[in-house]
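For this view, one protein chain was removed and the others were kept in their places.
All chains are identified by letter, namely A and B, in their written order; residue positions are counted from 1 within each chain.
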Amino acid sequence: MKISAEEINKIALLSRLEIHEDQVEAVGKQLNDILSYMDLISQVDITDVEPTAHAVSMRNVWREDVPKPSLANDKALQNAPEPEDGYFKVPKVIQD
Amino acid sequence: MEPLTIHALHDQLVKGEISSVELTKKYLAHKDAVEPKVQAFLSDNRGYALEAAAIVDKKIAAGESIHDLAGIPGAIKDNICIKGQQATCASKILENFRSPYNATVIEKLMAHDYVSLGKTNLDEFAMGSSTENSAFQVTRNPWNTDYVPGGSSGGSAAAVAAGECVWALGSDTGGSIRQPAAYCGLVGMKPTYGLVSRYGLIAFASSLDQIGPITNDVTDCAIVLNAIAGHDERDSTSIPQGPKDYKQALVNDVKGMKIGIPEEYFSEGLDATCRKALEDAIETYRKLGAEIVPVHMTHTKYGLAAYYIIAPAEASSNLARFDGVGFGMRVPGKDIVDMYQKTRSAGFGPEVKRRILLGTYVLSAGYYDAYYLRAMKVRTLVKRDFDEALKTVDVILTPTAPDTAFKIGQNTDNPLAMYLGDVCTVTLNLTGLPGMSICCGYKDGLPIGMQLISKALGEDTLLRAAYTFEQNRPEFHKRSPMGEVEL
Partner (left out) sequence: MKYESVIGLEVHCELKTKTKIFCGCSTEFGAEPNTHVCPVCLGLPGVLPVLNKEVLHFAIKAGLALHCQILPYSKFDRKNYYYPDLPKNFQTSQFDLPICLGGYLDIEVGGETRRIRITRIHMEEDAGKLVHSGATIDSSDTTYVDYNRTGVPLLEIVGEPDLRSGEEAKAYLEKLRSILQYLDVSDCRMEEGSMRCDANISVRPVGTEELGVKTELKNINSFSGVQKGIEYEAVRQAGILEDGGTIIQETRGWEEGQGITVSQRVKEGSNDYRYFPEPDLIPIEVSTDWIEEIRKELPEMPDARKKRFMAELGLPDYDANLLTLEKQTADYFEAVVQAGVEAKTASNWMLGEFAKKLNEEGISADKAPVQPQALAELLQLISKGTISGKIAKSVLPEMWTSGKSADQVVKDKGLVQISDTGALEEIINTVVAANPQSVADYKAGKKKAIGFLVGQVMKQTKGRANPGTVNQLLVKNLEQ
């Protein structure tokens, strides 16, 4: 399985990570090694096997519609890099 | 010499032979002496610790009974949230984060009057097997400081093994409690998935993570488990189980216990000395009356591949929230996308980035079926192997790792080699089954770990098997060279 430079750039964008041009090859090689190992699972016969998403067998876990106390505004913003007037401030929002 | 234990110190506290404040001060003094060499801690909590110890002393003086764990210095891995304290996950991106809430396990520990000396080092976001991936410092193995303590809970394991504290909490996603416990000659347990609440554990891979104890002996392990286990309504994956006393399982008897040995875990990758130690341990069980049964786990080798698809996939989603908007580090950008990219690229280390990229890839359009979906089906097959085997045996015995601790720097350029070391442990996270590691030998001064596995909610069986071994092979219950604490 070979992951192309184009694909690396695509998944980097999807992950919001910057990969500089001169690193793409090195990153690609590491990912390729790992992906080649993962190809091991293509050898397994999975006919009629259901996927497992959870390690527990419970069903129907839920809570009643009862209000609980919220955080005060200052607590909510306590870790915010740029709080302003009770809001979280962010730079120009673009549609990607 | 044996290390000091929670239960021995508890007796001393209750008898008035030592106070909690005195005890805490002694441990702090020892910590100050050895920490420059070990580097297990990311924060120092002594103010809170001494306050908490004083409260315990007041209770004892008033004749109140105290919990087993009360007043005995421990440590908490820095991916577990304590209100008002840091929770960095050993990452620059959370360097200045202060949690506004307590993890459920912390609330439970508070009810037990716990004392913590600080938050411990880990591989960044719990991703790694050596603690070398920490953005802040490298922790060293107290048995030999040129070697890694294991990971990702290397800080917790090293702190206990170096005698800087008596017990610690770690987290385990692919072996991150068991493997460092093995490398540091300690007892480490990954409980059944859902037995211990994950609320407040900063998530790596949600369907695999569990919090668990790292202790000097099996009794201490039961004591810590008693304090942290139990249903939590804030965690939807929490098993609806009522309180249980795991100390009841500490029985020195394995007569008639069936112990399964899967040959797939004893393959040619296993170091020869380790193999010998394990065979020796198996022989001990046989002599004590256990029945040794071969079992087959045919999908073992696929388990590791499935793990390295599922874990990064979930991680890539769990770590998306670290974006500089609401909390954590922010690197300014010309617009929001630029800010996201700059922040995450500066804030995450290379291993974390690698796993995020991998995770994003295996979930992306065109690859989901071949990788993620397939891995979830392999997970089912691995579970079937275990379920089948555990129908015929009570406990499965394997090595915890293919070898003892490796040298610092040995595997940093080879991520795949690092991943392959997890082959014995990841299957328990995939299946949710409980597992423990205890010491069963030494090689060149470094401890060898043996892993015991049982069925879901079979912690009592594990504890009994481990306790029996420990009682009959006391030579493996040793302190590390720097682990002697003078009281």
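Heads up, the rule we're going with is that a contact is a pair of C-beta atoms (placed from the backbone, for glycine too) under 8 Å apart; a residue touches a chain by one contact, two chains touch by 3 or more.
Note that the coordinates shown come from a computational prediction; the quantities given were computed from them, not determined experimentally.
Touch, as defined at the top, links the missing chain to these shown chains in the whole complex: A, B. Contact with the undisplayed chain is limited, among A:A5, A:A26 or A:M58, to A:M58. Per the touch definition above, the residue from B:W167, B:Y183, B:Y285 or B:Y340 contacting the chain not shown is B:Y340.
Per the touch definition above, the residue from B:L23, B:A52 or B:A103 contacting the chain not shown is B:A103.
The chain that is not drawn here is touched, among residues B:F41, B:Y302 or B:F327, by B:F327. In the full complex, chain A touches the omitted chain through residues 10, 13-14, 16, 53-54, 56, 58-73, 76-77, 79, 84-93, 95-96.
Contact between chain B and the absent chain runs through residues 79-81, 87, 89, 94, 97, 99-101, 103, 198-203, 205-207, 233-237, 313-314, 316-317, 320-323, 325-327, 336-337, 340, 360, 363-365, 368, 372.
Following the convention adopted for this analysis, only the chains that are shown with their structure count from here on.
Chain A contributes residues 3, 7-8, 10-12, 14-18, 27, 30-31, 33-35, 37-44, 46, 49-56, 58, 61, 63, 71, 75, 78-82, 88, 90-94, 96 to its touches with chain B in the complex.
The touching residues of chain B, counted against chain A in their complex, run 96-98, 100, 193-194, 207-208, 233, 236-237, 239-240, 299, 301-302, 305-306, 308-309, 316, 320, 323-330, 332-342, 344-345, 348, 353-354, 356-358, 360-362, 364, 370-371, 373-381, 383, 415-416, 419, 429-432.
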